[in-house]
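Up next, chain A:
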Amino acid sequence: MLLQDENLWYKDAVVYQLHVRTFCDSNADGIGDFRGLSSKLDYLQELGINAIWVLPFYPSPLRDDGYDIADYTSVHPSYGTLQDFKDFLTAAHNRRIRVITEMVVNHTSDQHPWFQEARGSRESPKRDWYVWSETDTRYHGVRIIFIDTEMSNWAWDPISKSYYWHRFFGHQPDLNYDNPAVREAMWEVMKFWLDIGVDGFRLDAVPYLIEREGTSCENLPETHEIIRDFRKRIDLAYPGRMLLAEANQWPADVRAYFGNGDEFHMAFHFPLMPRMFMAVKLEDRKPIIEILEQTPQIPDTCQWCIFLRNHDELTLEMVTDIERDYMYDEYAVDKAMRINLGIRRRLAPMMENDRRRVELLTGLLLSMPGTPILYYGDEIGMGDNVYLGDRNGVRTPMQWNGGWNAGFSAADPERLYSPLISNPVYGYQAINVDSQRRSAHSLLSWTKSVIQTRNAFRVFSRGSIEFLNPSNHRVLAYVRRLGDEKVLIVNNLSSSAQAVELNLQMYKRHIPIEMFGRNLFPRIGDLPYLLTLGPYQFYWFRLRRI
Partner candidate 1 sequence: MAEESFLADEFLRQLMSVGEVDLLIGIPSYNNAATLGQTLQSVEESLRQNFVRERAVILNVDGGSADETRQIFVQSSDRRDVAHKGLTSLRTIHRISCEYDRSPSQGIALRNVVAAADLLRAKACAVVSPATANLTPSWVANLLRPVYREGLDFVAPLYVRSRFQGLLARDLLYPMSRAVFGQRIRELYSDEWGFSGRLASRCLEKDVWHEDAVRARPEAWMAITAASSGLKCGQYFLGPKSAAPPGTGPDIVEAIRQTVGNFFWCMETNQAQWMTRSSSQPVATFGPDHELSLDGIPPSPEKIFDLFRSGVSELEPILASILALDTHAQIKAIALSDRARFHFAPELWVTTLYEFAASYHHAVLNRDHLVQALVPLYRGRLYSFLLENANTSAEAMEVQSEILCQEFERRKPYLVERWTAKS
Partner candidate 2 sequence: MKEVVLQGLRQAYGNLVHMFAEFLPRLLVMLVIVGVGLLVAYALKMILRAVLHVTRLDRLSEEAGASRFLRMAALPSMTELLSRSLFWVTWLGFILIGISVLGVAGLQEQISRLFLLLPAIFVAILILFLGLVTANFTSRAALLAAVNAGYPSPKLLSWSIRFVIWALAVSMALEQVGVARQTVIAAFSIVFGAFMFGMALAFGLGGKDLAREFLERNLTEKKKEKFHEPQPL
């Protein structure tokens, strides 16, 4: 039972997402590294998270922030050595923090030796490891994902005088999973890291593994076959390790990636994320309710991953045109904030540095069903720089203190991999870990206490959800249940005080106990339960029957 439960650790995780490059530089070269990251594990342990998801750290030309991999089984020299990684892993495990790494299975960098070989000759044994064509008309009509930079899913290779298929940047040729050798090679890569002790993989761009004529080349049955194969092998040889799917699709389409509990353990719930932002702006719970009502049931051993922001743009692919226009008008008025059908901003600037809204959204993230993922820096309210290219504006150095390079690096500021955020509002002098550590009422301290409260009750990670739908649409209220444990969560999505009457007939005679202050509230009786909430305020109540 314990072993079984241990294997489901990902359901109870609070994940912290970071790029090793951004976190801490130990050797003053201006780039974060694993030794630096290891030195900050105490901070992460103190924060209360219990899993770290590290973005790609493999050797790479870095034309797509490391997602263009040139060597799967090594560490980019800028970030340290393989031994540094192993040391980091050990240190994390000692603090009971698991580590999830990236597995970019769909494509490699065009600098990867596999591709160099494949393009070198049409007779190369690796030729068939990629998808080639004499013309660029195959798979006609398949959508382009990076619409701002790519004109086609085919790129001309001047060396082998043919086209190769790429769903992302032109320098990231897609691997051909119809070739069993590719699958075996990828399995060897996974084994390499699993043997070192990595706890799980986020499989990047998983819907695009297989191409078939006359289809959208996404979510094809053969893709699931491949995943099931990987999963079977992992379960056999590495029980308790986790696979997380990155599939930016509607919930009904993502459902397939859980299979019957025999594919992915977890998958991101992409469509929920923009709707949380929309609900706060609209001051209406409708977008959240609707998407969750459309979310299908998943196997008991599986879990959704939910998040507010990440290293990519806030994607608006899974919303309607009307909703996208609304989000742009409300959150990305400046066109520099927009990229690839998304918004490249951080949480705090999107919330206009309104602490109450940041807390509300964080509270939603930590109380809704699913494993929450916190993006590095959001716990202190870091800002962004939309004028850095691509999505680099949300990947600036972590701000540790108000001193030299924000405590990130001892190097010359000009040498940093990215400029620091230095404006008076979000700059490192104003927003940094050290200064927030000093105050029990800072955003950092608040985030710590909320995570702590969440971790103390399994109902948040494993409980069911039942929406109450009070007549006041500005209030989002739901009950999480796990066995006898019941928690009532009430969120005021609006900027003004609200009164709400909740139908809690089913919980008659229960006593609500507010979970942060632990104060008793009036017992639930026959009449609708009246609550008043300040602007953007939320309550977590434990419902106890004594």
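Definition applied: a residue touches a chain if its C-beta (ideal position, glycine included) is under 8 Å from a C-beta of that chain, and two chains touch if they have at least 3 such contacts; residues count from 1.
How were these candidates chosen? In short, all candidates are chains of the complex that A comes from, given by their letters.
Bear in mind the structure is a predicted one, so any value in this text is a computation, not a measurement.
Evaluated over the candidates 1 or 2, chain A touches in this complex the candidate numbered 1.
Of all the residues in chain A, the ones that touch candidate 1 in their complex are 278, 282, 284-287, 290, 320, 322-323, 326, 470-474, 494, 496, 498-499, 501.
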